[in-house]
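The complex appears here without one of its protein chains, the remainder shown in place.
Up next, subunit A:
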Amino acid sequence: MLKVEDIHVYYGAIYAIKGISLEVSQGEIVTLIGANGAGKTTILNTICGLIKAKSGQIRFEGKEITGVATQELVKRGLTQVPEGRRIFANMPIYENLELGAFLNKNKKEVAAEIEKVYDRFPRLKERKNQLAGSLSGGEQQMLAMGRALMSKPRLLLLDEPSMGLSPILVKDIFSIIKELNQQGTTILLVEQNAKMALSIAHRGYVVETGRIVLAGDAENLLNSSEVKKAYLGG
């Protein structure tokens, strides 16, 4: 479904991504794990067109998408829940969700999608008229995910959904991710919480300073000594 081939990305003079290739097949949860600053977010942002790669190729559902504008990719079924949620804090919850369906001009469909999000996250429904900025961290994460779902993505990129959340909430969020996947959304998940990520993913890649150093089935990675030593605390 998604095929990234040998992309190189620079931030000004900084060489951030040094030739990364990865693949996500339909129906999978694939995770990118690695330490802070390894380049995981940069990879996601390059895939969804927020950053341009210097070289390399990205294909989505067989079509080349390198250099295609972000909003066009959303139209084609690829979107991202960004790191730090990036919700529209000064707007009410329902407006955040409406904006998630910006490209859908059919008001009835949008209203129906909003109801679906409310069913998935009842907390959001209770607070639909509240400003998004007044939500707790976990609720904001739910809103960010609900907002992304409004565009009915076939491939959803998730950047650090567990960031800053309590262990119980992390568990909730991860079970929702799993549920989304079972309902047909393919997922590329970036996480620092390697254990949680590998526990729900089918496959994983380990990223270190702009390169992929290890790849394989989630289970194998979870049990590999390198991953254990580096990311799972022995």
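As a convention for this text, a contact is a pair of C-beta atoms (placed from the backbone, for glycine too) under 8 Å apart; a residue touches a chain by one contact, two chains touch by 3 or more; residues count from 1.
Just so we're on the same page, contacts and distances are computed from a predicted model.
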| item | value |
| --- | --- |
| Among "4Fe-4S dicluster domain-containing protein", "Acetolactate synthase", "Amino acid/amide ABC transporter membrane protein 1, HAAT family" or "FeS cluster assembly protein SufD", UniProt-listed name of the chain not shown | "Amino acid/amide ABC transporter membrane protein 1, HAAT family" |
| Residue touching the undisplayed chain, where the options are A:Thr42, A:Thr66, A:Ser151 or A:Thr185 | A:Ser151 |
| Residue, one of A:Ser21, A:Thr70 or A:Thr209, that touches the chain absent here | A:Thr70 |
| Of A:Ala35, A:Met91 or A:Val213, the residue in touch with the unshown chain | A:Met91 |
| Absent chain, residues of subunit A that touch it | 48-50, 69-71, 74-75, 79-80, 82, 84, 86-91, 95, 98-100, 102-103, 133, 135-137, 140, 147-148, 151, 163-164 |
